[in-house]
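Only one protein chain is missing from this complex, and each of the others stays in its spot.
Going by the order they are written in, the chains are A and B; count residues from 1 in each one.
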Amino acid sequence: MQPQSYASITRDTLETLKRPRRTYWLVILILLALCLAFFAAWGYQIHQGMGVTGLGNPVGWGTYITTMVFWIGIAHAGTLISAILLLLRARWRTSIYRISEAVTIFALATAGMFPLLHMGRLWVGFYILPYPSDRQLWPNFQSPLVWDVLAISTYLTVSLMFFLIGLIPDFAILRDNSRGMKKKIMTVLAMGWQGTARQWKHYSAGYLLFAALATPLVISVHSVVSWDFAMSILPGWHTTIFAPYFVAGAILSGLAMVMTILIPMRKIMRLEHIITAWHLGSMAKMTILVSLIVGYAYVVEYFIAWYSGNSYEQYIFSYRPTGEYAYVFWIMVVCNAVMPLLFFIQKCRQDLRIMFVISILINVGMWFERYNIIVSTLSRDFLPFAWGSYRMSWVEATILIGSFGLFFLLVLLFVKHLPSIAATEIKETLTAPRMESNEPQTSREIAQVDSKEIIS
Amino acid sequence: MMKNPIDRRTFLKWMGVGGTAGLLPACTDAPVRHLYAYLSPAAGVVPGVANWYSSTCRDCPAGCGVLVKTREGRPIKLEGHPASPINRGALCLRGQSAIQALYDPDRYPDPRIGRPGHTKKTTPEKAQKYVAESILGQIKPGARMALLTGGQTATSRWFYSEMAARWGAKWIAYEPIQFSALKRASQNLFGFDEVPRVDLSKADFILNLGADLFESWLSPVEHAGQLAQKHGFAHQERIGFVCMSPRKDLTAASADCWISVRPSSFGILALGLANQLLDRSGLNDETKSLLAGWLRPFTLEKVSLQTGCAADILMKISEKLIAAKMPLVLPPNECLLGEQASKEQEAILLLNYILGSVGRSVVYGQNTFYSQLDPAREVANLLQAGTDGEISTLVIVKRDPVYEWPDAGAVKKALEKIPLVVLISEGPNETSPYAHVVLPATHALEAWGDFQTRADWISVQQPVVKPPARQKQPEDWLIGISRSMAEPLAWMDYRQVLAQQWVGLQQQLDQNQSSTDFFKQALAGGGLKLEHEEHPQVELMKAELRFESKTTQADAHPWLLVYPSARLYDGCTANRPWIQEVPDALTQVVWDTPIEISSELAAGLLFQDGDRVKVAGAGGNLEATVRVMPGARHDVVAFPLGGGKKISGRFASGRGGRAWSLLRPMLDPDGGGLVMLQTRISLVRAGRGSLLTVEGDPTTHGRPIVPAVDLKDALKGRGPDLGMPGGHAPAPAGAKKSAMRSFYTTHEYPKHKWGMVVDLDLCTGCSACVLACQAENNIATVGPKQIRPGREMHWMRIERYWTELDSPMGPQARFIPIMCQHCDNAPCEPVCPVFASYHTKDGLNAQVYNRCIGTRYCANNCPYKVRRFNWTRHRWPGALRMQLNPDVTVRTPGVMEKCTFCIQRIREKMNLASHENRDLKSDEIVLACVQTCPTGALQFGDLNRPDSKVSRMAKDFRAYRLLDDYLNTKPAVSYLCKVNRNPFPLLG
Partner (left out) sequence: MKRRIEECGVVGSFAHLDSFIEAIYTIRAEGFDQFEIFSPVLHEDLQAFMGEKKSPVRISTLVGALAGLIGAGLLTALSVLIWNMVVGGKPIVSIPAFMVPGFELTILFAAVATFLAVFYFAGLPGKLSAGYHPRFSNDCFGIYVKTSQQQQAQIKMLLEKKKAQSCWLVPQEETPSR
């Protein structure tokens, strides 16, 4: 592939924003239809009451909460890649972090719908927010659900700001390289960025700080989500490993989703030379690690249940792989703890088709993981006589599928209208152009060249 | 048992009401649908304050006294009348649901006349005139008039015989559930043509041969109370109570043990025992020798051979009977008897005679309700006559022959032949399409009347509300008709008949009181106590029973055992959503009448719960849903009555199967009653159906949910073992441990701390409390479709667990009523994001409906799963909404609800107390469930007060708190564990 230069990067970035093909709009239409179905079903539910779901007593949470946790999980990869890897100075993040951040935000936006969706009285849902009312009615800050609200809204806000900060220099590029309406918009968005020394100074400082803030945040968010369950007293929920277990799960699903998006995207948008097999390979390696952690958590859960000598715990854990929801359990185990291990084989890391399939399987597996945790525990708790089971209703199914429509719609609109590869940061990874020789001069440049050689 | 003794205040209250009640129907002219809280209250009505009317429950022949709670002139709840010697303040689930019959949306508003099946609505006057004219017109030679009614007592009995006489009509008082064989047996043995009253309180050992004491037998509430007093561990006597029957019913479930015997083997059994006991009995020698002459052949070996019950068990039972000072053998519900029905009853009565219980606990001269019924033979004759065209006019009063006669075809044929069929009925029933005239009848709560089923008590029935439309009480229709036949009558309406009768009564009893005061007093007291005349002396008039003891030849096909269930009885309660949705205590099935098949038989036929099967009996066939019953006999299949109605209202129609259709009208040659245990049936799987049940898993998985202690341990004061399986050590019992284990300082309850105690040794699982709660707290019924996803709304449920699955005595059914436990450390509270669920200063776990946003986290986190979410908008069709209790919010969709310990009742009494500035009396507050419990298993009170019942009982050695040892939730509800009395340890 031809050597990359600042100019070529700019060119490629602009390339991605060229007027799309007709198929693009076709896909957009389909996704729009899905969104429509999503909101139609929701409206129906609001009108009819929660009775249109498959929920009941004792299973009060089902598809909605499962899907909420799923999407929040998806969100985590973005922050992981953009913040944590930034702090770890992992070079391979640069060309993919923008898209992963976008995934974070869109996933969160989608996830945010679900608490509202599952609420019995949506119209008074605002009671849960800490707002001053004349009767001084405040939410109960002991409730994990209130933690949820705070954590998720914080997470969304922070990621959004992080995202914008990162975008500004690229907005400037677009501003300087487009005309007409687009130029006007970009001029506004770039907010007069011109890359002066002073701007770079504060920018870099702020950017690092953001990474530093986002990192503990991302850990906390999924911990809090896990506490929705761990703070209860139900067998199979009330356990201390949930926080790390959920965080790992979240990252796994996030990585998988990013792969699922990148692999087709780099092909369609001809970004093979920017998002190289090397980048995806590194993600695959990352996936192995996380998957192993998740698998470990599965095993440890069983150890705890056995070691506790607590018959309630023991029952639920023997029920999961054998009971009514056994299929869920086994899908979960195979997709999350077994399939990713294929990445140990180098061929699987290099063959993008295999990688793509595995990434999809992980997504499926992670959804079922949450379903397994939520539904099986609720349907079999303390008093056997009150046990019951749950079946997803068509409304819930529609909303589940619709949420994917919503998510991918946002992603597709993004990649065609905003710089989905971080031009500026990629430039930083290149060797700066020099007169005498284009040999690397600074330590950083040397480092990166080495790493490139090692990979390829 | 006496709940709250009637103090002066309450008595005066009822009395005053008794007075106004007479006026009430007259003074409110507006139809009941338009009764709101008044701007200017009518006389005797204070908005917001309940009026209590005393009346009589007419949902079964027991005739329990009731207090009707009315608000703003609108009846909203029934409670047992404390002054009634029958139910002593308690009420069964049917009685609780009677209020829904009053507001039944399918009631006839107007009379209808015309072609059968195509009647048109008309005015009462026209209708009466029409009937009168047709009666006059149709008097043709040979043909006569007939009157088919339910059982009648006291004044109404006099009235109907009077009317029948006037019209030269044949009057038949028939009920499908009756004791004609027992009546016949009494006649044969002792010369009393009546059904005796059975008094359990005069026994110290009870051998129950198939009497379903808590469901339909003679007087369920009364017997439940009596048995509790004698048998409950909480009470002193703790007498033995053994059940022998082919079906393990509710009664058997709470007996010391249930010994399964072959169907229709009670006679042999009784004779065998009689033979054993004869020598030890206190009879004079010549009677003994007389009996001995023919009793000898009935040796235990022979009996054991024919009954399928081990000889040594029989021996032990006879020993127990001998040991007892006042033994009593209960005669069966006659749905358990075969073609030798009266013979079997004779045998049992004879056994009682030998035991000396006849005249003591089995008493005659009581003119009980059942004594005054005509046997099925009369109906058969009537139908025959009808078919032969000998009946010109048939007036049917509140009965449904097409439904409740086995051979519906025959009934239809007869009715079609009869030129004029007049049906007086509250709402449509299966007979309606065959009536030329339909006259809308009032509900018992809209009618005058009196009722007597025992010598020492006549209860009074008064209207508490005006009929919503053109309904009249049947007696008034008859009077109206005969007046339009221009017959001279002494009275304008039935109220005057009643008055006249009571004047007579007053003349006999005390002259020095004015007849109105006399009547008022009776009304206020719920009835009239008559001085108790001595039981008549009983002699054995027949020394020998000719009893063909035929061994039932082995046959693959099981016997069909049709029985009146506690919910549906004979079907009269079927159109009440509450009844349809309250789970049957044993099958836990709702909105259906499942066919109960033993696990053994089901395994053989490869049936599972919820399969649809074609059931073919002698009389016909039907399709039903299978319910597999652990521990049931393999040669008996039980099927409840009351299902399979087609046009009897929106809730009854299409629910379950009509058991009668499997039978043929087979009559007991001697007693003339219907033989109900008459056919073996064949079962063929018809496919997969769905079982409408609220049951999850009926086994406890070894969890300490319904622990029990053996009698000998209990007597030593040893409490239940709360250890979990899997080595989780049980914590030392009680609150001390909880405090010790608590991470936080415990919270103070400055004044009150409300709590409840449930004595599981007294709980029979009868489910009256469930309905009382539903009536009191505006709990919606959700209908069959919502049952599958588990959307039933009951705040209180009776969990039925099958325990001791491997015991030789068979699986034991253990019941535990579960309502909100109002935990001190309530798991539901901290998880609520908006404080909709929090803890009050007096220890209640409060739920703020309009703060709730419906996250359902509280329900998930409730280990007792007592929280109920409003999944949809609930409906109270037609007038049913008039029953709603104005003191309780009707919950909107999307909010969580649950048991509040009837907070409205608590606050009412607290306000009353503070208004009279005094402290609450201990146990002054009575919750709906506690109030209605026939056995007094439920107690409520202030745990802060050492003198309250609950605080004492909560310290009982049998007390345990559900799951508390594991979860440390500190419930405010304590359970006193069941006491296992297996009288035959060798065998058990």
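Definition applied: a residue touches a chain if its C-beta (ideal position, glycine included) is under 8 Å from a C-beta of that chain, and two chains touch if they have at least 3 such contacts.
Just so it is clear, the structure is predicted and the values come from calculations on it, not from any experiment.
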| item | value |
| --- | --- |
| Listed residues A:172, A:271 or A:355, member touching the removed chain | A:172 |
| Per the touch definition above, residue among A:105, A:224, A:274 or A:373 touching the missing chain | A:224 |
| Contact with the hidden chain (one of B:396, B:796, B:826 or B:895) | B:826 |
| Touching the absent chain when the full complex is considered, from A:203, A:278, A:298 or A:330 | A:203 |
| Touch list for chain A against the chain that is not drawn | 5-7, 10, 130, 136-142, 146-147, 150-151, 153-154, 157-158, 161-162, 164-165, 168-169, 172-173, 175-177, 191-207, 209-210, 213-214, 216-217, 220, 224, 227, 424, 427-428, 432-436, 441-442, 444 |
| Residues of chain B (touch criterion as defined above) contacting the omitted chain | 742, 744-747, 823-832, 835, 837-839, 970 |
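By our rule, only the chains that are shown with their structure count from here on.
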| item | value |
| --- | --- |
| Complex contacts: residues of chain B adjacent to chain A | 695-703, 705, 724-728, 786, 789-792, 799-801, 818, 827, 830-835, 851-857, 859-861, 863-865, 867-873, 892-896, 963, 966-967 |
| In the complex with chain B, residue positions of chain A that touch it | 48-51, 54-61, 115, 118-121, 124-125, 127-128, 137, 139-140, 142-146, 149, 228, 231-234, 309-312, 314-315, 378, 381-388, 390-391 |
